[in-house]
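Rest of the complex left out; these chains stay put.
Each chain carries a letter (A and B) given by its place in the written order, and its residues are counted from 1.
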Amino acid sequence: MLIDDFIRYRGKLNEIIDKHGNMQTKRFMNLDSEVYKDGAIDSRTKEMMGLVASMVLRCNDCINYHMIRCFQMGVKDEEFFELFNVALVVGGSIVIPHMRKAVDVLQELREKERNGETISF
Amino acid sequence: MLIDDFIRYRGKLNEIIDKHGNMQTKRFMNLDSEVYKDGAIDSRTKEMMGLVASMVLRCNDCINYHMIRCFQMGVKDEEFFELFNVALVVGGSIVIPHMRKAVDVLQELREKERNGETISF
């Protein structure tokens, strides 16, 4: 539900932004997806970096986004929890509420996986 | 010089903290090195995550530390610059001055490498 609500709201508003935003807005949006593409560092690692960054900056929607992307790229639970620890130690106890949300999203993602649901943006 | 000054000051103060700090201080310091150790995610990737986190949080001393650690673990220039881009896009133009410092440190590290100098904490 966290995930479905997030995807629905994000989709709806991104459409409005796409329609009303100017060229610079679109360029930023493009750049925002380009920097996570495969290169000297693979896309999977970059998404994990994006997740750590989102956690220490305490942005729940950004965490949702990168949790889904990491999940789609096969990041395993053990990896998620080690990554959470890096975020926790770098960012401190104020990261805990966001780790809770991330763990909540992870539970939903694993349930969708068991049910054979696919997640698409 | 950025690097040498950083290592000297860090070493001097860490010693005082080690002497006067209490048990909780030491535990935090230990935890801070433990979370970067090899596990489900390798140490090299974790250090790169620590660097991205330090950049988006705009902490120059943390950037120095993780730049050196990444360098010691063989992170290549192409990787550094892709990683910088993730930080830049996540954290915005306020990250630019910290990217400059990171690039400055990178130049020093490559020079030390060419001169066969070793860096130790």
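Everything below uses one rule, namely that a residue touches a chain if its C-beta (ideal position, glycine included) is under 8 Å from a C-beta of that chain, and two chains touch if they have at least 3 such contacts.
Please read these numbers as outputs of a predicted model, since none were measured by experiment.
Because every chain is the same sequence, the assembly can be counted simply: 2 are drawn, and the full complex in the file has 6 copies.
Methods note: only the chains that are shown with their structure count from here on.
Every residue of chain B that touches chain A in the complex is listed here, in rising order: 31-32, 35-36, 39-41, 45-46, 48-50, 52-54, 56-57, 62, 76, 78-79, 81-83, 85-91.
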